[in-house]
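On to chain A.
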Amino acid sequence: MNESPFREFWKSCYKNGNFMVGSIMILSVIFIAIFANQIAPYSYTDIHESDILTAPCAQYIFGTDDMGRDLFSRIVFGTRITLEVAIIGAGLQLIVGVLVGLLCGYYGGAADRALTFVADLTWCIPGMIMALAVVTIIGSGLIKAIIAISIVAWAAYARMVRAKTMSIKNMAFIETGRSFGESDWSLMFRYILPNIVPILIVTVSMQLPGTILSTTTLSFLGVGSQPPSPDWGLMVAEGINFVEQGPWMAIFPGLALVYVVLGFNIMGEGLRDLLDPRMKSQ
Partner candidate 1 sequence: MRDYIIKRLLIGILLLFSVSVLVFAMLFLMPGDPVTVMAGPLAKASELEGLRHQYGLDRPIVEQYITWLSKMFHGDFGISYKYRLPVWQLLQSAIPVSLYLTIITLIIEYIVAIPLGLLCAYKKDSLFDHITVNVTLVLTAVPSFWLGVLMILVFAVKLQWLPVSGFESWQNYVLPICTGFLGGIASTLRLVKSEAIDALHEKYVVTAYAKGLKKREVLYKHVLRTSLIVVTVNVFMSVPWLISGYIVIEKIFGIPGMGNLMVESIVKQDFNVIQGTIMIITALTVLCNILSDIVLGILDPRIRISVTGGDQ
Partner candidate 2 sequence: MNEELLRIDNLSVDYKVRDGFLSAVKNASFEIRKKEIFAIVGESGCGKSTIAHSILRLLPEHNEIIKGQIMFKGKDLNQATEKELEAVRGKQIGMIFQNPLDSLNPVYTTGKQVEEGILIDKIPREEAWNRVIEMYKDVKMPDAERRAKSYPHELSGGMRQRVMIAMMLARDPNLLIADEPTTALDVTIEAQILRLIKQLRDEYGTAVMLITHNFGLVAEIADYVAVMYAGMIVETGTVYDIFDHPMHPYSSLLMKALPRMTKKEGRLTTIDGSVPRLTSDKPGCRFANRCPFAKERCFNEDPDIRKISETHNVRCFLEKGVDVR
């Protein structure tokens, strides 16, 4: 009883198996990304001309690709790209989604109706199609692919934040704040936003795996990361042509991707139990 709520929260985190397993998986990826230079035996662009398409062995534990590059090193450096996608993607979607959701939910009116319509519109166009359309316009590349995916995904955040804001803004403590002369801006960011944070975290954890998968898919299709980037989607695409001579080229990057996405998925399940008891009961 005399424990701080913070400590109590950590204790329940500790007890939540899903959250712990997922976090450890993600932390291991972050660790690899930070120490990529120390972990990888070679640079991801090093070409070993005499060792083209070598099967996994002591020297190249994941084998080499058709240009003689060490796959293990490429996958290790690829963690950086994946995390980049996760951070930039989630950041972009959050900033736009939260801002739009807060403003629409708080002020309502014509702007709200217009934005709801836009959000509905993006909702009824398949995400991949829209992302490809955006890429057609703004061009290829990793950052552009992330932007394309975020343009598709922000609506989910906006929708959620808008609904929450609308329900919170009528609560008594907002009235109290207003009577103390708080500005709209302060009410939105200092009163309403903190109350949305838990469910926002849950939403991020549920959206992130999708963002990573879609961005990698764009890379696989050739409109995301460009060679010689060690993007895992791109690496699988390169591996397809050598499925018979060097299946490891496609297998290992895909496995790495599954590991990361699964990590986020499992952590997300745990977070949902921890932060949103209402969702848990379903």
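Rule of thumb we're sticking to: a residue touches a chain if its C-beta (ideal position, glycine included) is under 8 Å from a C-beta of that chain, and two chains touch if they have at least 3 such contacts; residues count from 1.
With respect to how the candidates were assembled, all candidates are chains of the complex that A comes from, given by their letters.
Keep in mind that what you see is a predicted model, and the values were worked out from it rather than measured.
J.: Could you check which of 1 or 2 is in contact with chain A in this complex?
T.: That would be candidate 1, which touches chain A.
J.: In the complex of these two chains, what residues of chain A are touching candidate 1?
T.: That would be residues 117, 120-121, 124-129, 132-133, 135-137, 139, 209, 213, 216-217, 220-223, 233, 236-237, 239-240, 243-244, 247, 250-251, 254, 257-258, 261-262, 265-266, 269, 282 of chain A.
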